[in-house]
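One protein chain is absent from this view; the other protein chains keep their places.
Coming up: chain A.
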Amino acid sequence: MAPIRGASKPTGGSNSKSTIKKPYARKKPSTAAEPAPKQKRKFVPKTHTKAGVAVGNNKIKKKDPKKRRLADLAKLEKELPKLNMITPAGVVQPKGRKKGKVFVEDKERMMTILSRVNDSKDGQIQSKLERSRQLEVIRDARRKEEDARYEQRKSKMETAKDAVRNKRKRKNDDKGDGEERETPSKFIKKLTSKKKVSFA
């Protein structure tokens, strides 16, 4: 058989393999032509490792770390006992209310405050007036009582005076029956005149 023309003989050496062109080998496309788009292989998840161990489901969606954290916290909160919480009374503020000072700007609120204040003040004034009226009544009663007592004492005195006068009158009347009646001037003279003693 005649050797095929153009076919180079293997020269031998280490790189002889690379130079051998096999007739059935595919021809490489020319460098000038664009490389044909590679056909994408369909991704088939591995069910087993090379060692033959079954692989678990790796297709778990990774959550957003924030959400994950929140979920973890919520889970923790559920697990914690309720009694373990500390809520100081001064700190907790009801939601939906204004923070800080609440001003009185509308007239109605001012009026309600005013009416409340007025009621309390009126009550105080009324009680004061009532008390003063009661004291006045008591004072009047005491004054009347004192007056009555004074009158009574006065009348008693008058009766006593009258009795003394009548007594004296009666005495005088008794004496005047037998003797000559003494005139008041004579009586006074008699009282004022001193007894005189004369030596002979």
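By our rule, contacts are C-beta pairs under 8 Å (C-beta built on N, C-alpha and C of every residue); 3 or more make two chains touch, one makes a residue touch a chain; residues count from 1.
Operating definition for what follows: contacts and distances are computed from a predicted model.
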Can you pick, from "NADPH:adrenodoxin oxidoreductase, mitochondrial", "60S ribosome subunit biogenesis protein NIP7", "Translin-associated protein X" or "Putative cytoplasm protein", the UniProt protein name of the chain not displayed? "60S ribosome subunit biogenesis protein NIP7"
Just one of A:Met110, A:Val137 or A:Ala160 touches the chain that is missing; which is it? A:Met110
For a quick check of understanding: of A:Lys46, A:Lys121 or A:Arg153, which residue touches the chain that isn't displayed? A:Lys121
Touching residues of chain A against the unshown chain: what are they? 101-105, 107, 109-111, 113-114, 116-118, 120-122, 125, 128-129, 132
